[in-house]
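Every protein chain except one is present and positioned as in the full complex.
Per-chain numbering from 1; labels A and B assigned in written order.
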Amino acid sequence: MISKDEIKHLGWLSRLELTEEEISKYAFQIKEIVGYLDKLDSISLTEIEPVRSKKKISELRKDHVKPFTGDALEGSKNRKDGFIKGPRLI
Amino acid sequence: MVNLCSLTAEQIVKGIINGDFSAEEYISQILERIEKIDDKINAFIIVDSSGALEKARIIDKKVRNGEDEKDIGALAGVAVGIKDNICTRGLRTTCASKMLQDYVPPYDATVVKKLKDNGAIIVGKLNLDEFAMGSTTEFSMYGSTHNPWNIGYVPGGSSGGSAASVAASECALSLGSDTGGSVRCPASFCSIVGLKPTYGRVSRFGLISYANSLEQVGPMGKTVSDIVMVMNSISGMDNNDQTTLDSETPRYALRPKGNIRVGLLKELVEGAEPEISKCIYSAMDLFSKLDCKCQETSMKSIEYALASYYTIAMAESSSNLARYDNIRYGFDLSPDSYEWNAYFAKVRSNFGEEVKRRIIAGSYVLSSGYYGKYYLKAQKVRAMLKQEISLLLKTFDVLIGPTMPVLPFKVSEKIDDPLKMYMIDIDTVIANLTGIPAISVPAGFGKNLPIGLQIMAGEFQEQILFDAASLFESAANVHRSPEL
Partner (left out) sequence: MMSEIKIGLEIHCQLTYLQSKLFCSCYCDYRFKIPNSNVCPVCSGLPGTLPLLNQNALEHAGLLSIALGCNVPNEIVFYRKNYFYLDLPKNFQLTQYNAYGITSIGVNGKLEFEADTKRHARIRRIQIEEDPGRLVYENNTVDNSFYTLIDYNRAGVPLVEIVTEPDFTTPKEVRIFLNKITSIIEHLRICDTRLEGAVRCDVNVSIGEGKRVEIKNIGSFKEVEKALSYEITRQKTMSFHEIEIKAETRHWDDARKITKQARVKETEEDYRYFPDPDIPTVVLDNAFLLTLKRNMPELPDERKRRFIAHYELSDHISQVLIDNKELSDFFESAVNIYPSPKAIANWIVSDLIKFINGDNHSQPQSNDQGGTFHSGLKIEAKHIAELAQLVDQNIINRNTAKGFLNQIIKTGEMPSQLVKKTNTSKIDDKNMILEAIETVFRSEKSAVNDARQNSKAINFLLGRIMQLTKGKVDPKIALDLIKKKLIESS
């Protein structure tokens, strides 16, 4: 069911670097957790629709500009000429 | 010298406005107390002494100048602690995680702004389970918070710091957040009052998301009256949060009155430890004596609630936490020379164990082919629960049960068994899944450890909730402050 390979793949999808130990541990624990979540299979709910909060268009935000006063990214450490510095691509 | 620390918010505001004592005097005592006992409790991540004293002086000046009560504020001078997943401008907000270790928000959460506008004084940021994921405040990079009633026992979570600080009189009020019980659980374990408002009653702008369809900011304090005061300050529609209800916010009042139809959810009480069930049945009796119509009732779909909750919470959290890549906020690690995928994976390995677990499980339930089986199904279960509870709330004004199925336990006791830990949320997740308001009030003690009574009402029926809660509170009169 939840194999180590699956955990590795999920780790990749979530960009989490995992040690071998973590992969084994999580494989076991998540198998248990998902096993519990499978309880959802025991009830068939084809007739029910999820509840969603709904709004009319008029209740949404009006198209006005309100610039943020100050520097939203002030706290960022890695900056160069206003840009945010990030790691390189490939 | 009067011990001002143990006063309720209501008493503090009265005292300051009347000139019985100054805000500065009060805040100084608070800060002294924190310094004296927080080593043992570890409720605070940061204490903002200078900021708090400065605010106190401003309040005092307004009082001296004879300014109008309205301008000084409904919460004038009250010491408030803020759970560290709620943004405070200029004050570090960490979510008890290395991934936000150095983060200083450039904006205040709406609830924080409202408290400040009402004269409240923020004394510091409170400990929590990392990113609010946990029920014991043991998953924090700043160490566990301890239960003031018995150091060495957990205070509950994830708003453990918020509950412990109030219980230990380190502040009069606090704000927590409740996604699956994270306000009510620690309120119950620490013998204070904690409210999860109706979803959409209070703004989530500035609450760092864990599971956004489930969570609300919740006030915590020693009395129902204090909770009402906070709700009158923080409730209402917010243009920065499109999930808040677009309607006039009612002003809540304290009006303990009988004649409430009370339903006891038998599934909850039957699943609890014996001391707790006993205590809850006594609470039921008390309500009957207070002119309320009490009846045991049942909610069959409860058995699916926990599975539905964790599916949804983990799925949403896996996406909400994707933004933590240390590029704009985080800790000190230069991205130079790293390839981007490797950088992301490396920095994100600094999440704690529980967080990683939920991210992985959350990614799993959302992954290709599983959406219908898990997330969509869980949302349907949610709709089913909502239908069932709406029906019950036609017969009853409030539904009661224990807040927690277990008494507070020792630190480290359940930490190695994630699923066992998740099980203790069984009583609280219902309110999050259905969006209804729920409050925990002290109901008694079992083995000298606190037990909380949970009261739930219909959507946006907080007033009825307060009616029932204050009625019970004055009658039950449970001892409020631990010996510290």
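Everything below uses one rule, namely that a residue touches a chain if its C-beta (ideal position, glycine included) is under 8 Å from a C-beta of that chain, and two chains touch if they have at least 3 such contacts.
Source: prediction; values computed, not measured.
From the options B:Glu67, B:Glu303, B:Asp336 or B:Asp417, the residue with contact to the chain not on display is B:Asp336.
Interface note: of B:Leu31, B:Val63 or B:Cys87, the residue touching the hidden chain in the full complex is B:Cys87.
Checked against the full complex, the one of B:Asn118, B:Ser363 or B:Ser470 touching the unshown chain is B:Ser363. Contacts to the hidden chain, counted on subunit B, fall at residues 86-87, 93, 95, 100, 103, 105-107, 109, 204-209, 212-213, 239-243, 315-316, 318-319, 322-325, 327-329, 335-337, 340-341, 344, 363, 366-368, 371-372, 375-376.
What subunit A contributes to its contact with the hidden chain is residues 13, 15, 52-58, 60-68, 71-73, 80-90.
Just so it is clear, only the chains that are shown with their structure count from here on.
Spacing of subunit A relative to subunit B, judged by their CA centroids, is 23 angstrom. Residues 102-104, 106, 200, 239, 242-243, 246, 303-304, 306-308, 310-311, 318, 322, 325, 327-329, 332, 334-346, 348-349, 351, 356-357, 359-361, 363-365, 367, 373-374, 376-384, 386-387, 418-419, 422 of subunit B touch subunit A in their complex.
Listing the residues of subunit A that touch subunit B in their complex gives 2, 6-7, 10-18, 22, 26, 29-30, 32-34, 36-43, 45, 48-51, 53, 55, 59-61, 70-78, 84-90.
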